[in-house]
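Note that one protein chain of the assembly has been removed; the remaining protein chains are unaltered in position.
Read from first to last, the chains carry the letters A and B; within each, the first residue is number 1.
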Amino acid sequence: MNMMAQITAPERQLSRTEVAGLVALAARRVPPLWPLASAIATNPLAGFEHLPFAEAVASAARQFGAAATLPLDHWRNWLAAGRVDQAALRSAAVTRLGGIYRASAPVAAGLSRLDLLLARLLTMPSPAAAPPRRLADDAALIAKWCAAFFDRGQAAVPMPHRELGLYRAVLALLPHDRAFTALAGPAGRRLLLAVPRDPLAAVAEGLAVLDVPGGEISEWLAGLVARLPGWAGHIRWRSEHADPELSAGAPATMADLLALWLLLARAGVLSPAPAAPDTRPMPAALAAHCGLDLARLGPDRQVMVEEVARLDDATLGQLFMAAAEQTYLEGLVPQLERAITPPQASRPAAQLVFCIDVRSEPFRRALEAEGPYETLGYAGFFGLPIALRRDGAPHRERLLPVLLAPQHDLAEAPLPGHEAQAARLAAAQATGRHAASLFATAKQGPATAFATAEATGPLAAVLMAGRTLAPRLARRLQARLAPPREEALAPALHHHDPARTPFSLAEQVGYAATLFRLTGLPAQTARLVVLTGHGGAAVNNPYAAALDCGACGGHPGGANARVLAAMLNTPEVRAGLAAQGLALPAESWFLAAEHNTTTDAVTLFDRDAVPSSHLADLAQLESALARAGATNRARRARLLGRTPDALISAACDWAEVRPEWGLASNAAFVVGPRWWSRDVDLAGRAFLHSYDWQTDPDGAALATILTAPMVVAQWINCQYLFSTLDNQAYGSGDKTTQNVLGGIGVIQGNGGDLRIGLPRQSLFDDAGTPFHLPQRLLTVVLAPPDRVARVVAASPILGQLFGKGWVRLVVVDPATGQARRWRDDSEAAPEGTLPHEIVWTQETA
Amino acid sequence: MPDQPSPPDLTRTLAALLWAGAGAVPLGGAAAHLAGWQVDGLGLAMASLTLFVGAVVASFSRRYLRADPHRGRYFIMLGLLLGAVLLTVTARHLALFIAGWVASGQLLAGLIGHDHGWPEARAAARRARLAFALGDAALITGLALLAGGTGTLQVGELATANLPAPVATLAALLLLAGAAARCALPPFAGWLLSSMTAPTPVSALMHAGLVNAGGFLLLRFAPLFEGAPLVRHAALLLGLAAVVQGHAIMLVRPDIKRALAGSTVAQMGFMVISCALGAYGAALWHIIAHGLFKAWLFLGSGGAVGVRRAPLAVRPGAALGSAALIFAGALLLVPGARAAGGLIPLLLAALTMLNTAIACLAGRQPLRVRAPLLLGLAALAAAQALGLVLAGALIGREAPPALPTPALLVLLVGFIATWLWQARPGPLPAALYVRLLNAGTPTPKGDA
Partner (left out) sequence: MMTGTDPIRLPTHRLKKIEIVVHAADQGLVEDLLKAAGVGGWTIIRDVAGMGHGGFHQGKTIFNDASGLVMFVGVAGAAAIGEVARGLARMFEQRAGVTFLSDVEVIRSDYFTPGAEAG
């Protein structure tokens, strides 16, 4: 500490390093925002996850100017429809009022505290969803410059001085910006000359000049970060998750963004932070609504009325949400409690490993009904931390969860025997690129733009009519322009240069073994084992990648499945597995496939390599897959209010705004063997991760499942939850007025922040009713409770998610079938238990 | 969907009617022409364009706006809007013409503000209303002058009226103002550039006889403008200004929709230049083909995610070579050309084809890559030539050139020179860049 005393200069202004730390902390207020081409679901409230859920929702609502609940009318409709149980709501209300004794205390004759609260919940008018707000001038100015700076390839003439970094480039241009002059006046223009050119120094000086108290700095900076969550999130993505080549020539950090905000703050033109309106009723209004005259009540009774009147919307919404969650839990958990007896083991005809994605579950159920097929759930990147450079693509794709950094770089190579096809594909792609380049060039030249429009007009008419009237025909014709990619190319497991071989043998064996260790897949595998990735299908849709596999970084999962299947068919890998005690039957063949979640078609890859001895099995499986696809398509068509055939058109119709429901309605994360959940209709609402507690004595597999796939599931759950709760603040609004910006994301209409979250059409049905019922993830694990408790206690991530109520955890004891719920930090611990110990709170009683 | 009430069926009927019209009108026009009837070629072409793009937009919108809370109102306004445009382009009586023109502007503004709970959409609608109100006032005043001077209310007769030069010039100038407002020429470009609050199909629909209605107006009243050479020169200058401004805005926009809108401003400028030069056939073809082109690009703008701009294929050598060839051709052609007005569009078209062909041939890719492209290019060139001939036949009239031949050549050189400059793009000067970026960004509070 002596040393500290020596170096701490007695100056008011913070050092660059101190500022760097404070800025980095402030940046955590918003989550990273991935470009839409590789859309990743994140929790918009990630910066509030250290708070208990209810408190976080309220704080974030204040910070982002967002709603803290869905309009209560939606909840009331669900209550009427039975999706929220009356008794559960009543019970939540009683708990909120401090127990049955306080709740039933009479306010007037025949009217209790509970009645007052129920009146607020059920009958008092409640505010509707707020209309979109106009961005304040200061935020609009910064958003405009962020858009110009971060553009990746839309503008033909890029913003000047980008190489200087965001802050300095904007400083260089602001003297010419009339919008800035109009906003900040001559004083602002003078400030442009005076402020430091280094963003950290500028923030330091700004904080000193503005005299922000030392203890409040990081909160104050975080408030500025939160004003444009889209652009701040984009900066976080660039700094923390993007390959450096993607931001080459245009560096930007959060300090750049904050330095711009501080410039406006110093100019005195910071707009007041957005304020959520107070929608609470006056106590007198509540009393009147219940037929009382407040003035004629005694003072103690008035306090009781006031207490209920002062509950804010956030609290009311939380009560409904808690009731909805309880309703769901009570429907699901008892079924799982009853199902703990393993069935007689019999060898299936084939085993299919699917992604944990909620869209896999109904397909798996449909397939299991078609024959002796066993299905498993595993993270859709199949445990492979890879990046793939596709043939002809300028950049690599990160095919892994964003929690991981790529460890292996793969390239595509022609499949043996398909070299000619690969050459045709390469030529067709080169033609396409060349044509695009010629078209783009001709379109933007001052002498050539006009004739280009004229010459392309008739072709445009044909294309428009075709895509509008016969989208499926148009798609088929387009597909004939080039051979199918997956038939010509595959991600290569080897490289002709041994030094650049992506995997060592030991690594291959390791990844192969992980599949068995995490899912509990026994070594006695079936004759066919199909690793099934998934991807969506959508055209002309900025959110197409949001339908792809999140575990593959917002890409289809077929490539990962092909790589792991190829490893598992390699004799050396089999030998390595056998040495680890995983001796697979020689007759087992691993196949890769991809489930198209929009059409429910399953594409099998590399069929040529299947031994002829397995062709009959394969044929049977294929017909079962087709039948299962039809079953699931029919089910999904009902949810979308269309015919099954219309789903196939939707996948290629350029006017389609909702090709599928994606992960909407997700609610649970179920960890256990498939036989446990097999007879329960999870209705496409559950992530399913296979897990066998008997093969995981130390809980390492469980720890991995809960800290990675479940965390991703929680992000998805929170993205859907909050995008539904306030689609303007946490979602991206109406798809039909979105405007693609810089190839990276969308803005609404003419400008504003880069939009976060999901569009309205992905969450609400055509009538404007939420299809997604906002509720927190319910994780159900089949494992000995003490083992789960150990895993949770050793992981701060899990301690926070379960303890702060972001995810609810129920553990079913395989020995007794009894379910216990993890108590969150806010709940009082019954006597004789440790604070975090799992208890079964008998809420069902 | 059986449980839905009638609106979807009405939208289906609307779309079906539009598709039927888009097929029947051009065919009927051709049949009538073959039967020897007098056919209004301009009106026929415009009506066909409106019906076709309207049909595409209506079918597209039935799916695209399936979740719109005000779907019913949208389709009613869409139907009325198309009706108003059809009325405008086919009207013979002045009152109908004006009614169609004014109504289409106001309905378009209404659709720009379709999401009226959104303050920005309301502001954009106001902005469009104001621009149209100014333009419409000028147009109506101009038409009133014409009607007062001739005593007729027939559009055809008004256009060919023989009026004293000052009256004709003033009326033509007022009509030009009306056209400029509708075409988003400077200083009216703001309404178009801030209209991205409209659902995507409305932006496409604008190119079906709305934003390009100004070109139609100039063609409809072409004889009037021929009698007012000063106004033709003004139109030329205005068109040039729009080309420069719109093009430059397009180059700096980071968002797809306003880049397209900036391009529309430039294209409308070119269309007005063509009209002013007397290249009526070329102007009509431009209205049609660009309308289709831009509607297509707008409807497909959702696919712009993850798309990086293809690297420029302009090779300065190729560009210079094709420019020299074209210029030599121009020097040879111009003195002998009967209708020199059409020369600029024609030569630019030739230049585009030539340069693209050279860039395609000179590419390093193997022949199997380039061959399909050359074939495609030839097909596009053929369609372009056919379109120009057809449009010329539909218009059926030529105009004396507005500019002497040397001036035409200077204009041509101007286009080519800026193009060559852009072939090696350097960074824009900061002040200019900011001005252009702001030109496409509505000021926070400002209107008009």
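One rule holds for everything that comes next: a contact is a pair of C-beta atoms (placed from the backbone, for glycine too) under 8 Å apart; a residue touches a chain by one contact, two chains touch by 3 or more.
These figures come from a predicted structure and were not determined experimentally.
Looking at the complete complex, one finds that the omitted chain is in touch with A. If you put the hidden chain back, the residue from A:541, A:704 or A:761 that touches it is A:704. Interface residues of chain A with the unshown chain, by the touch rule above, are 3-4, 6-8, 15-25, 28, 200, 218, 239-240, 253, 379, 383, 401, 403-405, 514, 700, 703-704, 707-709, 711, 793-797.
Note that in this section only the chains that are shown with their structure count from here on.
Of all residues in chain A, only 35-38, 131-134, 137, 140, 144, 147-148, 150-161, 172-173, 176-179, 182-183, 394, 427, 430-431, 433-461, 463-465, 468-469, 539-542, 544-545, 641-642, 653-658, 734, 736-752, 760-761, 764-766, 768 touch chain B in the complex they form. Chain B meets chain A in the complex at residues 1, 3, 19, 52, 56, 59-69, 115, 117-121, 124, 193-194, 196-201, 243, 247, 250-259, 263, 266-267, 270, 285-286, 288-297, 299-314, 323, 345, 348-349, 351-353, 355-356, 359-360, 363, 365-366, 368-370, 372-373, 376, 380-381, 383-384, 387-388, 415-416, 418-419, 422-423, 425, 427-431, 433-435, 437-438, 441-445.
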